[in-house]
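Down below is the structure, laid out as structure tokens.
Removed: one protein chain of the complex. Kept in place: all other protein chains.
Chain IDs A, B and C follow the sequence of writing; residue 1 opens each chain.
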Amino acid sequence: MGKMFAIVLVIIALASAYPIARHMYVPPEDISTHGHAIDDQLSDTMAEAGFSFLGAQLVLAFFVWRFSERKDGAKLKHFPGGAKLMVTVAFIIVGAEVFALGVLGQKAWANVYFTPPRPDALQIQSQAGQFAFYFRYPGLDGKFGAIHPDKIDEGNQNFFGLDPANDIESRDDIVSGELVIPVNREVHLLMHAKDVGHSFYVRELRIQQDYVPGLDLSVHFTATKIGRYEIVCTQLCGLGHYNMKAYLNVMAQDDFEKWLKQKASEQ
Amino acid sequence: MSSTTYPSVRAAAAPRVRSAHAEASRSGIWVGICTITMSFMAFISALYVRQGASADWVHIVLPRILYFNTLALLVSSATLEMSRRALPATPEIDGSAVRRGLGWLTVTLALGLFFVAGQYEAWRQLAAQGLYLATNANSSFYYVLTAMHGLHLLAGIGALLFVISRLVVAGNRFRRSTFEATAIYWHFMGVLWLYLLLVLRTKL
Amino acid sequence: MRIKHIYLAGVAILAAATMTSAVPGGGTVSGKITYEGTPAKQKPIDMSKEPSCAKQYSTPTTTETVVTGPNNALENVVVYISAGAPDDPAPSQAAVFTQKGCRYTPHVLAFQVNQQLEVVNDDQTSHNIHPLPKVNREWNKSQPPGTPPIVDKYDKPEFIPVKCNVHPWMHGTFAVLKNSHYSISAEGGDFKLPNLPPGKYTVTAWHESYGEQTQEVTIAGSETKTVNFVFKAKPY
Partner (left out) sequence: MQEASAQPAHVHAPPEGFLRKNVFSLDHKVIGKQYYALGLLAVCMGMGLSWLMRFHLVWPTTRIPGLELLSKVGAPGGIITPEYYLSLLTMHGTLMVFFVLTNAPFAAFGNYFLPIQIGAEDMAFPRFNMMSFWTTFVAFLVLVLAFVIPDGPPISGWTSYAPLSAVGQDAGPGMGWGMNLWGISIAIFCIGSLLGALNFIATTLDLRAKGMTLMRMPICTWAWFITSCIALLAFAVLLPACILLILDRTAGTSFFIPSGLVVSDRLQPHSGGSPLLWQHLFWFFGHPEVYIAILPSMGIVSHILINSMRKPLLSARVIIYSMMSIGFLSWMVWGHHMFVSGMNPFSSLLFSFPTLTITIPATIMTMIWLGSLYGANIRITSASLFALGFISMFVSGGVSGFFLAQPSIDIVLHATYFVVGHFHMVMGVASIFGVFAGTYFWYGKMTGRMMNEKLGQLHFWLTFIGTYCIFMPFHYLGLVGNIRRYSAFVNDFTGPLMPLHKFITIAALCTGAAQFIFIFNLIYSHFKGKPASENPWEGTTLEWSIPSPPPWNNFGDKHPIVYHDPYQYGVKGSKGDYIMQDSPEPSAG
């Protein structure tokens, strides 16, 4: 039985590692300027984790194979070096890993969060509500009209609760159901939650950030590849959570301006 | 089998000689105090976070009666000590032997009840000012904290009642450790209240 | 399946026309609903989050808060007898509210107190129906594709906004009415309340954005009285 355990465990360990080793399941291609740091971090960690995983499982398998159900009178031995060795090794190796990962992680994290958005970044406001994202462009005046929660009227597409009757700034605001941005230009996304907690996640952008009601959060990123990508909600927000998504549409600059004009005419 | 003795066996470290149950009830009460402290810490850190969360923090004036309540609670601790002095130091206490201690205990109980009544009166006064549980964050925390402390104090009153009920009946024997535990708890309630008062005074 | 629903809907409409306290050959109130001013612009609906619906429209469908017709006709206005007519027992036919292409058809569904309401999902996606009544009992149910219709009834008259929690743009109205004399202004804004026994009535017109207006009318015999309503339209 001990031998069988060893065999099964080896098979499991190798089978588990195979899809990883063959890169069968990997994140989609990165289209952001900061993402590569995260990806490197991920693959480094994967290497270290894979090493520890295989190492531990195989050692476990070998020891069980070798030292289980031996005939009586088999001499009991102790691991050379004993506990001290174990502790020291663990401290040195894992400690080193922890430190390395910690520091590297800090760099990758800093790229995303510790650098302020460029002043000329394109400001877009996004609102998450049960169960859709909506995006708002400031329009010609470059100003966002104020949000009046009591004015929200989804039936009339007034998702942000704008008050065009009294608030001039809000009249030229452009509201869209998909996030359209120009390629290679930094976007500063202001995040506003209408009802409960949501989250903004674009796999290709390597960006995930919660919307927290009552908190004005923001993220900034630069998309480097034209295309259409999915924005999904990753924070459980109610019955429609699974269906809360929108599209990120990265366009060439002039296409973007065309789109903006056309959108403005619809408002 | 332990009849055969092996001299080479290291003499096992003997635990304390006092009755294990006395020990248990004491450490039990201290552990209980730890957890109660922890949960009040949670409430109070919640208070701090909530205050930082938004600008709707409005100062409320504490009803003056709180200070009389505080006084009553402190005095009650003193009277409890008096009765502790009065009780014999034996691990088992015989009910009939301790009339003097009983008197002090009753005073303690009375003061405790006065405190509870006073706290309730304080609520009524706030309500009269139109400050209810949901009026604003401050009033919410005031009611929550005082209510929580009140509940714990009621438990203490229950314990006092139990002790008294054991003492009034002559010939009842009960463990002094039970009384000790009650006393520790009661004093803790006093200290906790002082701290809460400080927080309410400074933060609300 | 679908055929059945259309049939049911047909029956319901038919029923609405010919029902109890109505007397054949009685008087009739008819007229036209119009607006003055500029109504709010109806905006295209972005359904990209629900491809199965989006692909049903070549050009994006628009909102329906103010549906207008030629020469200022105003549609989706519920015209009904708010006073003067006795309450009618509920008809046996069910009023059917269909979710199709991530829109509600009809946008405004009128039916009677205690009349059976059937909510049908004709889409390939899961919908949620959340009527927001003030006086009636509230419920909030999802309806995955292929599930039986949701059946319910309301026991108090009320105009109930209906929304789909999954698709924020889906909004409609249940008009729960006391009697069988009601009509919803169709294309051209025309309405007709036939078979009214002689008497003095209050005719009320209700619109989801513009509120309601009332007029008194007296019916003697089998005459036809014309009553027109004009709503003030605001651009915002």
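By our rule, contacts are C-beta pairs under 8 Å (C-beta built on N, C-alpha and C of every residue); 3 or more make two chains touch, one makes a residue touch a chain.
As the structure is a computational prediction, the values presented were derived from the model and not from experiment.
Interchain touches from the omitted chain, evaluated on the whole complex, reach A, B, C.
One chain is missing from the display, and on subunit A it is touched by residues 1-2, 5, 8-9, 12, 16, 19-20, 24-28, 37-38, 41-42, 45-46, 48-50, 52-53, 56-57, 59-60, 63-64, 67-70, 74-79, 82-83, 85-87, 89-91, 93-95, 97-98, 101-102, 105-109, 112-114, 129-130, 147, 149-150, 152, 154, 161, 194-197, 199, 201, 203, 206-210, 212-215, 217, 230, 232-243, 245. Residues touching the missing chain, restricted to subunit C, are 126, 128, 130, 132, 138, 140-148, 150, 161, 163, 165-166 (touch as defined at the top). The chain not shown here touches subunit B at positions 1-2, 4-6, 8-10, 12-15, 17, 19-21, 23-25, 27-28, 31-32, 34-36, 38-39, 42-43, 46, 49-50, 52-56, 133-134, 137, 140, 144, 148.
Convention: only the chains that are shown with their structure count from here on.
Judged by the touch criterion defined above, the protein chains form a pattern that is neither an open path, a ring nor a star, and not fully connected either. Chain-level centrality, scored on Cα centres against the all-protein Cα centre, points to A.
Relative to subunit A, the most remote chain by averaged C-alpha coordinates is B. If each chain is reduced to the centroid of its CA atoms, subunit A and subunit C end up 45 Å from each other.
The distance from the centre of subunit A to the centre of subunit B, each centre being the mean of the chain's C-alpha atoms, comes to 49 Å. Centre-to-centre spacing of subunit B and subunit C amounts to 65 Å, using the average Cα coordinate of each chain. Among all residues of subunit C, none touch two or more other chains. Only residues 129-133, 153-157, 159, 163-165, 176-178, 238-240, 243-247, 266-267 of subunit A touch subunit C when the two sit together in their complex. Only residues 40-41, 43-50, 63-65, 125-126, 128, 142, 161, 163, 165-169, 171, 208-209, 234, 236 of subunit C touch subunit A when the two sit together in their complex.
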